[in-house]
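With one protein chain withheld, the remaining protein chains of the complex are depicted in position.
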Amino acid sequence: MNMLDIQLPGLDLKNPIMPASGCFGFGKEFGNLYDLNILGAIMVKATTPEPRFGNPTPRVAETSSGMLNAIGLQNPGLTNVMKDELPRLNQFDVPIIANIAGSQVEDYVTVAREISKVSNVKALELNISCPNVKEGGITFGTDPVVARKVTEAVKAVSEVPVYVKLSPNVTNIVEMAQAVEAGGADGLTMINTLMGMRFDMKTGKPILANKTGGLSGPAIKPVAIRMIYEVSQAVNIPIIGMGGIMTAEDVIEFFYAGASAVAVGTANFTDPFVCPKIIEELPVLLKKLGFNHISECTGRSWNKHAQFANHRA
Amino acid sequence: MNMLDIQLPGLDLKNPIMPASGCFGFGKEFGNLYDLNILGAIMVKATTPEPRFGNPTPRVAETSSGMLNAIGLQNPGLTNVMKDELPRLNQFDVPIIANIAGSQVEDYVTVAREISKVSNVKALELNISCPNVKEGGITFGTDPVVARKVTEAVKAVSEVPVYVKLSPNVTNIVEMAQAVEAGGADGLTMINTLMGMRFDMKTGKPILANKTGGLSGPAIKPVAIRMIYEVSQAVNIPIIGMGGIMTAEDVIEFFYAGASAVAVGTANFTDPFVCPKIIEELPVLLKKLGFNHISECTGRSWNKHAQFANHRA
Amino acid sequence: MIKNEAMKIVSQQEIAESIYELTLSGSLVSEMNQPGQFVHIKTGNGYEPLLRRPISISAIDKENNTFTMVYRAEGKGTFLLSQAKNDTEIDVLGPLGNGFTPEVAISGETALLVGGGIGVPPLYELSKRLTKLGVNVIHVLGFQNAATVFYEEKFRALGETYITTVDGSHGTKGFVTDVIDILSNSYTTIFACGPTPMLRALESAYKETKEVFLSLEERMGCGIGACFACVCHTADDPTGFQYKKVCSDGPVFRAGEVVL
Partner (left out) sequence: MIKNEAMKIVSQQEIAESIYELTLSGSLVSEMNQPGQFVHIKTGNGYEPLLRRPISISAIDKENNTFTMVYRAEGKGTFLLSQAKNDTEIDVLGPLGNGFTPEVAISGETALLVGGGIGVPPLYELSKRLTKLGVNVIHVLGFQNAATVFYEEKFRALGETYITTVDGSHGTKGFVTDVIDILSNSYTTIFACGPTPMLRALESAYKETKEVFLSLEERMGCGIGACFACVCHTADDPTGFQYKKVCSDGPVFRAGEVVL
């Protein structure tokens, strides 16, 4: 019996576990470590119209139970992604979610129009929440009016469903979620990183060349869980949750909060085999908790009327 | 030579280390463990006009390198605080910073007017950022207009300088800081806790009875540092920094970011002797880094013109 | 006085399924006087786990400067603790709280000691104190199943001992209250520690007729009374703002003192 298959707009997932954007490149390197066919989906690195080098190094710093990154959306650009990176992923029977970014609405539109035509791209992830670039990125993700506008523009050209990636660096996450839902988003992915910083003891200067960076890893999990809990009760579109997932237990906690699938980011650096491990452990854990299928967990924290056919926990 | 003394509005500090509000009660319990005279100051538990029981238990939950709390401003009320708690602290030669809270502007005004008359209360800390109460608290801390209004009202009646405690749960922390500065704040304290949540694996329900709670501890340090870095460059009033401080190195990092003093919260639970330890270690660390006085560290990350008389690091 | 000490592990062993007995030595033992007090333990070196874990003192050996705890390795912190090796050090804060006062029982009378699961350990030191005072003791100890039963012989050596297991795999099948209901009513005092439903049942059944003392559990921050994490309402003001702190006013309360 399959306890893990999940259907979401555009996405027919064997299981709800996928690597998060930016933490898995375009799959090439991890493909040398294990068979990517076991993944539910793959969220590839952000693509912009033009190639980008990104920020100067150092680009990562460590924090307590977390890390800061300021990669700055380095990517080979739309043309190369379509020519080299996505075709290579065709060998796998895994839906690709293309993360798209840019400095202005037209950039998003350009990338969305082209990349959504690629056959294995089953959904787009609109990155309006990258804290590490000067233009675009997070500015789109903190103003509900702007966020809605870019969502509408992308929806108008995309041939596949559009998921919008929300930034946690806002006062009111529900307002942001509702704005992009109104703009036509088919789903949400959340959360992107929290803006953070570290200084070097000796020089007194920021460790990251970009000064600030995005905080990810277990440190931010409680914030992610809280936001998904709030948003999932206020919108009618599904949520792919992320932020600090390291274990199968964490996955269940995100489902309880209201997620319908999850992405694993930073954990891939701590343990490159974390995705296969979680996929293997989930059915065992679900059985132990008394569930027949992982979908029974979604929103269990707030959904008083959820029926659990076989709940023994 | 004293390397640690710091002067701030209303506060003549032997050293810049003080326990954070809510993590030290009114000093009684820690007073049984060590001589409170060694502290720079004490930020006492929030006081509201009326006594409060706070939220149901469980009120705390653990997270990776952090904790969630939802105490809910439990306190014996203004009259009892003035009659019992503050007089007991009179035996110590330590300035008291009174943390004040309420459900409406009048509550803040009432507490500020009375408590600022107490002789050992040298400053107020306006808690407009508590995420764990239904009314007041964080609602005052996320809207700059409201924040400014309550600051002005309190300034009008307070007999001592007023520090405003900022919430990190906002899109634009600089805007909040500038609003309360315009409202007459003499200083800022930041950050309060990030809103977070955890669920129980077995029940699927929130671990905290209050559902959400405030995230504190080392997990949030990068966020605190980043916000202090941004705010300290945009205002002309001093900042007392807090959020995840565990060691003397952390203190220096907060100073580099722009803090002029710091408060230690959650760390008191991990190690009840953490404040004395940090106070002892700071001069050694400062010497090792080549500083003559801790004030040389303030804003070093962004202040290109800072002069360091004797810097060898 | 409350002290903080890096105490040496004298021995640690698994005495039942996931149940560990840990004996530590150090000068902090000289501060330990009352059964039912607890210590607050840092189970790892870094910031994870960040919070200490409250564990009851189950035996005090002043001569050898050691004390013993019995705990269940369940979550992250207690699991880490169970991995600690002999001769390494554990960071202990204690002794904390107000424990049981054996002196309320009178020599020659009988006391009933009721424990559930990991509520059993503090009763051991208490029972030793009571028997030393000449008090007759009866123990009723409840467990999940045979595999998790511990200290049965140790308690038996001190007095009459009944074991219950939920699945009936050892002793009487059912809960401690099933045994107590059919015991002769000879005891004057009840001391209990265990899950809240068990404490509630004892309180409502015996509060009026016996002297009843209950040891409570609550999630803790500081463990010393400063953070207000562990409060409960007092019984005479159940919805007001009167409160007791489990960590510093308790963990042991007289039945009827606080709202369970």
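Quick notes on this one:
Letters A, B and C name the chains as they come in the text, with residue numbers starting at 1 for each one.
FYI, contacts are C-beta pairs under 8 Å (C-beta built on N, C-alpha and C of every residue); 3 or more make two chains touch, one makes a residue touch a chain.
If you're wondering where the values come from, they're calculated on a predicted model, not measured in any experiment.
Residue A:M246 is the one among A:V164, A:M246, A:I279 or A:C297 that touches the chain not shown. Residue A:S65 is the one among A:N15, A:S65, A:T142 or A:S260 that touches the chain not shown.
Residues of chain C in contact with the chain left out of this view: 44, 46-48, 76. In the full complex, the hidden chain is touched by chain A at residues 22-25, 28-30, 32-33, 45, 51-54, 57-67, 69, 71, 74, 76-77, 217-218, 246, 266, 268-273.
Although one chain is not shown, part of chain B still touches it, namely residues 64-65.
Throughout what follows, only the chains that are shown with their structure count from here on.
In this view the innermost chain, defined by its CA centroid being closest to the centroid of all protein CA atoms, is B.
Inter-chain centre distance (chain B to chain C, centres taken as mean C-alpha positions): 36 Å. Distance from the chain A centre to the chain C centre is 46 Å, each centre being the mean of its Cα atoms. Remark: chain A and chain B have CA centroids separated by 34 Å (rounded to whole angstrom).
Counting partners per residue, chain B has 63-66, 217-218 as the residues that reach two or more other chains.
Counting partner chains per residue, chain C has residues 47-48 touching two or more of them.
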